[in-house]
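A protein chain is absent from this complex, but the other protein chains hold their places.
Which chain is which? They are A, B and C, in the order written, and residues in each are numbered from 1.
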Amino acid sequence: MIIVMKKGSTAEDLKRVEVRVTELGYRPHPIVGVERTIVGAVGHEDKTPLHDLEAMDCVEAVIPILRPYKLVSREFKPEASVLDVAGVAVGGRELVVMAGPCSVESRDQILKSADAVAAAGAQFLRGGAFKPRTSPYAFQGLRREGLELLAEARKRTGLRVVTEVVSVEDVPLLVEYADVLQIGARNCQNYALLAAVGETRKPVLFKRGMATTIKEYLQAAEYILDRGNYTVLLCERGIRTFETATRNTLDLNAVPVLKRETHLPVIVDPSHGTGYADLVPAMARAAVAAGADGLMIEMHPNPSEALSDGPQSLGPADFEGLMRSVRPVAEAVGRALTGPKQK
Amino acid sequence: MIIVMKKGSTAEDLKRVEVRVTELGYRPHPIVGVERTIVGAVGHEDKTPLHDLEAMDCVEAVIPILRPYKLVSREFKPEASVLDVAGVAVGGRELVVMAGPCSVESRDQILKSADAVAAAGAQFLRGGAFKPRTSPYAFQGLRREGLELLAEARKRTGLRVVTEVVSVEDVPLLVEYADVLQIGARNCQNYALLAAVGETRKPVLFKRGMATTIKEYLQAAEYILDRGNYTVLLCERGIRTFETATRNTLDLNAVPVLKRETHLPVIVDPSHGTGYADLVPAMARAAVAAGADGLMIEMHPNPSEALSDGPQSLGPADFEGLMRSVRPVAEAVGRALTGPKQK
Amino acid sequence: MIIVMKKGSTAEDLKRVEVRVTELGYRPHPIVGVERTIVGAVGHEDKTPLHDLEAMDCVEAVIPILRPYKLVSREFKPEASVLDVAGVAVGGRELVVMAGPCSVESRDQILKSADAVAAAGAQFLRGGAFKPRTSPYAFQGLRREGLELLAEARKRTGLRVVTEVVSVEDVPLLVEYADVLQIGARNCQNYALLAAVGETRKPVLFKRGMATTIKEYLQAAEYILDRGNYTVLLCERGIRTFETATRNTLDLNAVPVLKRETHLPVIVDPSHGTGYADLVPAMARAAVAAGADGLMIEMHPNPSEALSDGPQSLGPADFEGLMRSVRPVAEAVGRALTGPKQK
Partner (left out) sequence: MIIVMKKGSTAEDLKRVEVRVTELGYRPHPIVGVERTIVGAVGHEDKTPLHDLEAMDCVEAVIPILRPYKLVSREFKPEASVLDVAGVAVGGRELVVMAGPCSVESRDQILKSADAVAAAGAQFLRGGAFKPRTSPYAFQGLRREGLELLAEARKRTGLRVVTEVVSVEDVPLLVEYADVLQIGARNCQNYALLAAVGETRKPVLFKRGMATTIKEYLQAAEYILDRGNYTVLLCERGIRTFETATRNTLDLNAVPVLKRETHLPVIVDPSHGTGYADLVPAMARAAVAAGADGLMIEMHPNPSEALSDGPQSLGPADFEGLMRSVRPVAEAVGRALTGPKQK
């Protein structure tokens, strides 16, 4: 339910509504707007209805949310959210780019990556320190050492760090080092992990699962917001289909569907989405034309030597070329992409 | 195999090579270029090799084609084909747009459609007179009457007519009326029909099947070229996946994959690809950004009254808006889209 | 609509109803039962309702069919159909088996195949003379010569011949030679071909398409029955999914779903369904346990030398073993499978 507060209602009024909502067995989620304040109230389906809240003098209306997802929906918040992600606005006119290697492999590799990422104009460095690998015998990441290298790269370049969290017990460690916690596709319906990052106040980059419908994906995102963490970036990264010419099928249709259904920003990852470096620039341009708020791109100083995901990684020069080719497309759809750093 | 003729070889030399290729049990496909002439030679896998053709004095080299598809491949013809489709160049800098209703329903409907399509700057009018419907009890099209209405619309507006052929026996009738023969997704592997349109010299708009891999799709296209009809436009129109938020999953990844594998132009149909009119403009922009050579868009003078595919059809104003929004994206990727007709 | 004739109504009454149904723009499909006669009346959705037929004195009731498919549905005919297929009852207690090679390759190969098929107790010989191959350069079948070899094999063994028809123009030739016309998966929605076999009175083995939903499949079958050919055997042969351990995913769920939705018999083809010979016996047993009315099995006298589909073909001894292992499963579910020929 959405409780619309009357114009001129006070902070105290808001508090009273929150208390009442809690008493009725719901969780209150206030959004204080410039014009008007609203309170989302969510809970189990079988609770008492909230309509008697309309009797409170500070409440203008109580409106049901019909979608199976609530806090993420445009019903709850009709305008697009522009989120503050470690000082970078995501979801506004300016596009964001997150780039870097699949895994942090060495100091040299991650610093070279960071330099190239920053030089090309991106705002975020991605790199995995904890890797969810298909085989238990494959390289699982440098773990804490990888996080420290990412922190060093951040200090050197000013880039924000996006890195994946794969288990609840690692959350506190990751919160300490990362600017953005990434939830990978395999954990898209790992609700315990979603709840755990929902309890933090770190921005979350939340990837769609390989076989998760958009409806299920938004309900999963709801697990994060329901715990009070509203800084969630969605990320389309390819779904599983019968086609074998690409590793996954990047589902760009998800971009306009998500933009219609939710106020959250949408990032697109054409590297995992296609699995082949030569397809990444075209799909990056397409993603922006479809309305994406940002891109996540795998870049490695030397793709042929990457310990993981080499075939889908761009080298620094190709990454810079991608950025250059995306810029006019961004402008063509009324967006902007930061230019390369002045040398 | 590709037989590369020596520079300065004559038409007579070419004839000799063609005769020899035929004698050896292959079908010759000559391409006379500005710089150089080549002859594709295709046949059953188990035939005698052609390497002894290298002994002919007019032949420079005999090169195998490794891909399972031959005449459509970039191995056979490395540069993109710019095809003459009823006087319109397809595959060059200028994008093409094919628009119109799913079915021709009435004189009034198709003339209104044609006027709106032409006014917005498109070059082709699409409209089905023979419809392959899922149910035998659904509207199957106006047949010959529909073709005559399309011809009238062409005369009135100068638009070229694209219309579907669903059976071999209708091919002669369709050849008489259409500028472009469309093969629909359900007939993507109807090899008898592909061979039949391959025997004509009408341009073919050949749609990908709902569950056809790109490799199978290109091999199917080969059935058309193998009969000597080289004017084939490929068309991505959505594949079948588990996702239900869209009617199909428009697979834009197919665009850069096809552009790498084949020299044939690639058209994208976001109307069937998504199934919902509100998603069409974003996906049309994305298709162009991904490198498509053209768009096929369902437009109806009054979508809510359409006999078929209403939910995915744009009205005239929305179609005009789509064209306007695609134009800057086309320019951002070095292409152009004709402006609206001067009134 | 289903028009239920009164008990005791005469052939003349039936004729009058058929005439009236036709006048109203519908196609009548009479089924004369032991207890009662009914007439299916199908036509385009927008025709006049038939309810005024209830005014005829010989008509007891006019009942709508709610499913999108009509003549194939259990609404139209609640009890399972036991079809006479060239003298063999299909759909009754006794299971049927169709076996043989993918393609007719030579006289020796097909006669050896037929001997092994007959010896193991099967009733039908399958073998392709016209092959719909993915590549135009692959072996396309022996055509008429193949049909003659099949006829010779039939004469020698008494087996009925099932062979594929891939184009409308071949239908008359195939009708002359075959006992059962097979429509392959790629032509599942080739409605022109379905209508053409619907005009014949030959039994049809109609395979499900690779990405055809069960609902679409039944609507496609309706195209055959709507032309008056009611002897249609459905055939599940594997669908396209993301899994790569099997060539297709044999969808045995389709068996109980089809048995609930339609009165037509259901055959299962585990050879195409899995793509690997070692998986075929287990899936054949599972198909029978799920309720299939018969099996279609690829068998080749020498699988390693087959021109097509060798990896999924059983040799004669393995085929005989499959038959032996299926028999007790058939009995466990109240069915029977003919024993091997007495030698």
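The criterion applied here is as follows: a contact is a pair of C-beta atoms (placed from the backbone, for glycine too) under 8 Å apart; a residue touches a chain by one contact, two chains touch by 3 or more.
Note that the structure is a prediction, hence the values are computed from the model and not measured.
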item	value
Residue among C:L111, C:A151, C:A195 or C:A286 touching the omitted chain	C:A286
Option touching the unshown chain, where A:M56, A:A89, A:A119 or A:A211 are the choices	A:A211
Candidate in contact with the missing chain, chosen from A:D226, A:E243, A:D269 or A:D309	A:D226
Residue among C:V72, C:A122, C:V197 or C:A211 touching the omitted chain	C:A211
Contact set of subunit B toward the excluded chain (per top definition)	211, 240-242, 244
Touch residues of subunit C, complete complex, unshown partner	211, 213-215, 239-246, 249-257, 259-260, 273-274, 278-279, 282-283, 285-291, 325, 328-329, 331-333
Touching residues on subunit A - with respect to the absent chain	42-46, 68-70, 132-139, 166-169, 186-187, 189-193, 209-211, 216, 219-220, 222-223, 226, 240
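Please note the rule applied: only the chains that are shown with their structure count from here on.
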item	value
Intercentroid distance (Cα basis), subunit C paired with subunit A, Å	50
Per-residue multi-chain contacts in subunit C, two or more chains	211, 240
